[in-house]
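The structure's right below; bear with me while I get my questions together.
Left out: one protein chain. Kept in place: all the others.
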Amino acid sequence: MAELTYRDALKKALHDAMTEDEDVFVIGEEVGRYGGAYGVTKGLIDEFGAERLRDTPISEPAIVGTAIGAAMAGMRPVAELMYVDFIGMTMDQLCNQAAKIRYMFGGQIGVPMVLRTQGGTGRSAGAQHSQSLEAWVMHTPGLRLVMPGTVYDAYHLLRQALRQPDPVVFIEHKALYAISEEIDLDVPPPDWGRAVVRRTGSDLVIVTYSRQVHHALQAADALAGQGIEATVIDLRTLNPLDFGTIRDAVEPIGRVMVVSEGPLTAGVAAELSARITEECFDFLHDPVIRVAGEDVPISVSTALETASVPTPDLIAETARKMLV
Amino acid sequence: MAELTYRDALKKALHDAMTEDEDVFVIGEEVGRYGGAYGVTKGLIDEFGAERLRDTPISEPAIVGTAIGAAMAGMRPVAELMYVDFIGMTMDQLCNQAAKIRYMFGGQIGVPMVLRTQGGTGRSAGAQHSQSLEAWVMHTPGLRLVMPGTVYDAYHLLRQALRQPDPVVFIEHKALYAISEEIDLDVPPPDWGRAVVRRTGSDLVIVTYSRQVHHALQAADALAGQGIEATVIDLRTLNPLDFGTIRDAVEPIGRVMVVSEGPLTAGVAAELSARITEECFDFLHDPVIRVAGEDVPISVSTALETASVPTPDLIAETARKMLV
Amino acid sequence: MGERNPQTATGSNTDLVGLYRQMRRVRTFEERVGELFVRGLSAGSMLHLSIGEESAAVGVCAAMKDGDTFTTHHRGHGIFLARGADPDRMMAEIGGKETGYCRGKGGSMHIADMGLGHLGANAIVGGGIPAVVGAALVAQQRKTGAVSIAFFGDGAMQQGILYESMNMAALWDLPAVFVCINNQYGMGTRIDQATRATALHERAVAFGLNGETVDGLDVVAVRDAAERIVDAARGGTPGFLAIDCYRFFGHARKDKSPYRDADEEEAGRRKDPVAFARAALVEAGQDEAELDAIDAAAAAEMDATIDFAARSEEPPLSSMFHDVFAVGEPEPEPLAVRIDRVLARN
Partner (left out) sequence: MGERNPQTATGSNTDLVGLYRQMRRVRTFEERVGELFVRGLSAGSMLHLSIGEESAAVGVCAAMKDGDTFTTHHRGHGIFLARGADPDRMMAEIGGKETGYCRGKGGSMHIADMGLGHLGANAIVGGGIPAVVGAALVAQQRKTGAVSIAFFGDGAMQQGILYESMNMAALWDLPAVFVCINNQYGMGTRIDQATRATALHERAVAFGLNGETVDGLDVVAVRDAAERIVDAARGGTPGFLAIDCYRFFGHARKDKSPYRDADEEEAGRRKDPVAFARAALVEAGQDEAELDAIDAAAAAEMDATIDFAARSEEPPLSSMFHDVFAVGEPEPEPLAVRIDRVLARN
């Protein structure tokens, strides 16, 4: 058992993977000397050197493209995008190249790279540094999508991502880097692609991922005090999506809230809502309720920023309304 | 009344807008001398000159960025992306800049530009030239999204788009350019943002847009021969989304299929399904059924290409199953 | 076109005293931004100070005229101020307040003002560059005589969109100027760790632009170079200007620059364009008391900005739904309203 932060768990995952497999290397802006904008790679350069913590110019499209080429040539790059907000510059390389190479080339070769990045609100970083863009990735066939919400998962999901044969987009949450947990990393993780039930309750099911797991658990605690018991599912990976775990929780309860920090319209919450409705229709007492980001850009004003995405209060309040 | 193709209706819309408003100009690859990869702008350069049909280098990010600057400086650019598949290179300019400028700058200024492009399957153009990526746009607050399915709409929606104060992404379908209709363009169009019921039937509602409107109508004809009557709604614009028209059709019938050419997961069909379920839950006999693109890249093989997206057969077959 | 320097309400900037005054105002403003942060009044820590780069902002703006437009990078306070911004509204924006230029939505990295031709600061490295191509295109077509200037850092020299934009500007003979404020660093990366091609203007020349590099120590030299480049652009030959300077402090407020050594930093900070201008003025016989008065006026002016920001209100929550689309368009439905509607089944 050790007390570890999310940040350090990620660092340890990179450290351990790089120790085990000399083909793993990190490439991105400020990943080496600087140690990463959020400190995830701090110190790794001392152990592994500048070739394996490769600082790049500010050239996001070419960073992703370089990782693709390196992956095709046999190595395992971990490309870092400092903010997921910069993914817009790389969508061609990511979605037209990395995601399609195995398919277009008839299965000849894959692109075993991990694109590490971070998103979400929480630092008054404004409209271009606070987004949750996972829906774009989830919509693209050929990409895996991982969004760890806990320290333990930060470690193990990154280790698992680094064993995948296909490109993985790994999105951390900027508001989670400092959280810490007492964990035993030697406890074997769930299989790749499995969701985890973080809390069990018989009144409603909350399906979520990344930072919203914490918001949901906080809300669930508050609700428990008022006699409402929620099950909280942490999806952990959005592709693969573990629908079995969702179904098992939803069918006996029939009340579901899906929570995502991304904008409501055409987002991850829409997919979850549609899928749950399709597969569990006869069990639902109410429509699946989406609690998501407002359909607005994120403001730098802290007050507006906070109100633009789901809060524990909104989740709890919504749950109460669902159970009236 | 005149017989017009979708291609020529678009051309006429540009022509008429450029005639009325000298601030309207077209900018993009091969829009001038060449007349557009699909011939939409052919001949316009003769009338309006090379400044208003501005051929550009192959620099998609800067084309969109240039249009943004020109729009902010007071003109009305129509930027053309030859294929929507190239939008990946421009997602930063489109979604971090164009979409957010009004908001980030506190309402000081808007970006009244139209990004014209085309997508979809139908020409064995392979994985990087056949996509339906509208979900990425629909998920981005601040962007309007127009997807005309008919000749009349091609004309009027483009005219309306060119009067919007905000950025509009206008996605044509490559398989529609050659369709033709007898139309009277002087019939005033529906208000901006309104859906249209293309066909009325009392057994199920099909909600769709762009080329799939035709597939849905074909399927509806086939179904009619078998005693099944479908209502077909053509959304025309995905943002704004005219939910009222959907609701009015869905509530009395309670059976809904949504059809979209884009990949199923986290796509437009998911949003429509979620929204319809939320708002019409008590009226639904069955879950909303999504008929969408398979979660695969598009192949160049015609056989695979055709089978990768909804066909009239699949729509009809699904409808029959829904009514068993 | 108007005269150069519409911003000099407080005196001509074309003489060195005026340039000095503007640089001092910028320097002092940035110091107050630091204070705002320390006092917990800023919205977040993403504050990028342009201390050490004042000659770039002031020198280039001295070459601009009424009607010209520009975009900046994330380190753009000094440029906007030199161009005539109201420092109160800037500071309020940095504090995320309703009285700010963007009503508290934009913050330090997204200040803009259409009245002064500021088409926007940008938090995407390179993101604001192509907009000047569009603005220049409009100036050319409408024959307004205006130029449009993109300001960015040395880090943006490695963003492809710069080359696409410069190529278009050259191809179309646009009145566009690309100004690279080379403070030697992009976060922790020194320019020679980002490229082998450190003679930055040569890249622009290879694309067919007018290109120069100037030492930012001397604001007069910067202004003169900027006048050459900007005037040529006004005449249809787009240009590029690199201004060498040094980022005195960390990348943003929390960065202590551990990646560079103290000696280098000390030497870098000796390249101080404000001190250099002051010394030159004194050397030329300028009365020091007058310079002290300028400094004092700047201090008073900028002190007031903090009070203004502190006194200003946060934007109302309802403003969250404004300005996604134009006024008059329906606003997005707030989630809570929507959820109530869904649960009420109507």
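Chains here go by letter, A, B and C, matching the order in which they are written, and residues are numbered from 1 within each.
Convention: contacts are C-beta pairs under 8 Å (C-beta built on N, C-alpha and C of every residue); 3 or more make two chains touch, one makes a residue touch a chain.
As the structure is a prediction and not an experimental result, all values here were calculated from the model.
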| item | value |
| --- | --- |
| Contact list for the unshown chain, restricted to visible chains | A, B, C |
| Touch criterion as defined above, residue of A:Ala37, A:Ala70, A:Val196 or A:Ala230 at the omitted chain | A:Ala70 |
| On chain C, residues whose C-beta touches the chain left out of the figure | 158-164, 167, 170-171, 193-197, 202-203, 205-208 |
| Interface residues of chain B (partner: the chain not displayed) | 29-30, 33-34, 37, 55, 57-59, 61-62, 85-86, 89, 123-129, 264, 286-287, 289, 291-292, 294-297, 299-304, 307-308, 314, 317-318, 321-322, 324 |
| Chain not shown, touching residues in chain A | 25, 51, 56-57, 59, 61-62, 64-75, 77, 92-93, 96-97, 101-110, 141-142, 144, 165-166, 240, 278-279, 281-282 |
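Throughout what follows, only the chains that are shown with their structure count from here on.
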| item | value |
| --- | --- |
| Chain A-chain C separation of Cα centroids, rounded to whole Å | 35 |
| Numbers and ranges of chain B residues touching at least 2 other chains | 61, 92-93, 96, 103-104, 141-142, 278-279, 281 |
| Per-residue multi-chain contacts in chain C, two or more chains | 104-106, 110, 122, 124, 127, 160, 324, 332, 342 |
